[in-house]
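Below you'll find the structure, written out as structure tokens, and then a few comments.
Removed from the display is one protein chain of the complex; every other protein chain stays in position.
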Amino acid sequence: MIRFVLSRLLQSLVALAILSVVVFILARATGDPLQLILPMSATPEDYAEARRYLGLDRPYLAQYLSFVGHAVTGDFGMSLRARRPVSELIRERLPNSLSLAAFAMSVSLAIAFPLGVLAAVKKGTGVDRAAQVIAVLGQSLPTFWVAIVLVEFVAGRLQWLPAAGNEGFSSYILPGFTLGWFVVAGMMRLLRSAMLEVLDSEYVKLARVKGVVEGKVVWVHALKNALIPVITFAGIYFAILVTTAIVVETVFAWPGIGRLAYEGISSRDFPVIQAVVLTTAAIVAVVNLGVDCLYAVIDPRIRYAR
Amino acid sequence: MPPVIEVRDLHTHLVTRWGTVKAVDGVSFTVSARETLGLVGESGSGKSMTCLSIVRLVPRPAARIVGGSVLLDGEDLLTKTEQEMQRLRGRKVGMILQDPMSSLNPVFSIGRQVREPVSMYHGLRGRALQERAAGLLASVRIPSPAERLRAFPHQLSGGMRQRVVGAMAIAAPPRLLIADEPTTSLDLTIQAQYLQLLEELQEKHGLAMIFITHNLGIVSKICDRVAVMYAGRIVEVGPVRRIFQSPAHPYTRALLESIPRLGARLGRLTAIEGQPPDLARLPTGCAFAPRCPHVMERCRAEAPPEITVAQGQVTRCWLHTPA
Partner (left out) sequence: MPGDTPGGGLVLAEVAAPTAPASRSRNVPYVSLGIITVFVLLAVLAPLLGLADPFNQSLRNRFKPPVWEEGGSWTHPLGTDRLGRDMLSRIVWGSRVSLAAGVLTVLVASAFGAAVGLVAGYYGGQVDTALMRMTDATMSFPVILLALILAVTVGPSFTNVVVAIAVILWARYARVIRGQVLTLMHLDFIAQARLAGAGAWRIITRHLFPNTLNTLVVLVTLQIGYVIIVEASLSFLGAGIPPPTPAWGSMIAEGREFVTSAWWVSMFPGLAILLVVLAFNLLGDWLRDTFDPKLRQL
């Protein structure tokens, strides 16, 4: 088991390293990176000085290593727009994003799980059909559009919930719902089809033959097996969550790193983007590692591979 | 002694996209304690569906039990509520399924799966539960049972898994044990051991046993009586020896003849003419008529009733007029 975790950890680090190389190369290959970092009004002398100061006259490998060295200690340079260290910005905003994501995920799972199981158990009935409609719509509606509509109607016209910012619990509801919508659709669909397959299996039949109460058959015997394919996709869904989060934070003016990214794009603030990308990639890697471990916990065939 | 189980005129229908299939079409039989009834027939003859009907686990919503009665120790199972059935399954009727690879839940340990019925039926906990579970494994001849309890299904061989399934089936112990082709997926060398195990368990617990198979060789080894099924009906039933020596129904005869015998004169292998019946479109009259070498006018017109041919031997064939 330990070996399993370690090898996965190694893979994540390799993936991150590759990403950092890609970022590094893109920044330098697409023209003078200084153009991305210095303000428009810089003079040629400023450029020369900045070049020396930032060590851009050193060989590429040295530059890359110092870039990585700084990144690992959290130093991403200065934001052009805000004139503050990027790491400060991130430190301020990251908790907001994480809390919103956690909220959205918990609500989504709390809805998707029972719905997915019930849809499978009551296949063909109203519950099932409703669930399928929700699933298809959830995967066909663009999140940002839903977000805009919600902001305007629920927050704007009806004034039921706050539209922007993070002012306490009620602020979480709209963005959380929008963020989780896609996940609910996907997870529920996945769980439903996994449950359908499991409920058809021989061991479930045997459990019923043994006289196990139907409730236990569904929620203990069947569900644990149905979770396996769901967890396999959990990592991917988290990646989708990240993408959706950037959009949601933008529309709802949520002070998180997603919004920071959007601001970074509009102002072509390269250090900010670079930092957001690397931080997010690191988080994604950690989450995926967690998912892999969870997978091993649930499925003994992974743990004790013969 | 009254029989442990008495099935009377059982009818189970299956709705498919090609029409309604009469999977079980008027099946009746009895099995007593310490007696083994073999249920023989081709795929689709209704053997498994009959037994699923007994425990009321027919695949919903397509399948439905539409008539008849199933008396277990005198109580009609078909009139019970689902809650009552859940209390009966496992405790009164145990079942062993065909494929040991898929019968056990892959994510739970053997111990967890064996402890479950023991705790359900006997209310044991803790150490007593653990010991009883280990004892069950020992009774099905699994070596080092205490260690095996911690193992997972994928770590066991097919033969071992089938023994575990057997252990769970007799955990109560039940009155009736239904074994649905339990040895089909096992290696030949293991098959004989498993059959022997089943016989021992039957003797020890006084079980009535229904043994489903398509292999007449196994029938001759382990069954006392045999019922031959075709297209959802029992076409012949009787003591094994009698049936093997003088089969009354042409289908039974054909089945027996199609087994190649060592030492017999070299000739062509006999096969049964024709195709298996289309269960959604059964002809009126006897279902075997299209393939029967002795078919008569009457066979096509009217389905033959149960006719007693000899002591304990009953068949559905117009060749034998009632005495």
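Think of it as A and B in the order they're written, each chain with its own count starting at 1.
Simple rule for what comes next: a contact is a pair of C-beta atoms (placed from the backbone, for glycine too) under 8 Å apart; a residue touches a chain by one contact, two chains touch by 3 or more.
The shown structure was predicted, so the numbers you read here are calculated from the model rather than taken from an experiment.
Only one of the listed residues, A:71, A:115, A:223 or A:247, touches the absent chain: A:247.
Remark: the omitted chain is touched by one listed residue; of A:69, A:114 or A:142 this is A:142. Seen across the whole complex, the unshown chain contacts subunit A at 11-12, 14-15, 19, 22-23, 26-27, 30, 36, 121, 124, 136-137, 139-145, 148-149, 151-153, 156-157, 190, 193-194, 196-197, 208, 214-215, 218, 229, 233, 235-236, 238-240, 242-244, 246-247, 250-251, 261-262, 264-266, 268-270, 273-274, 276-277, 280-281, 284, 288.
The working rule: only the chains that are shown with their structure count from here on.
For this pair, subunit A with subunit B, the centres built from the Cα atoms lie 53 Å apart. Across the interface of their complex, subunit B is touched by residues 124, 201-214, 221, 224-225, 228, 298-301, 304, 306 of subunit A. On the side of subunit B, the complex with subunit A involves touching residues 55, 57, 61, 82, 86-91, 94-95, 97-99, 102-109, 116-117, 120-121, 152, 154-155, 165, 168.
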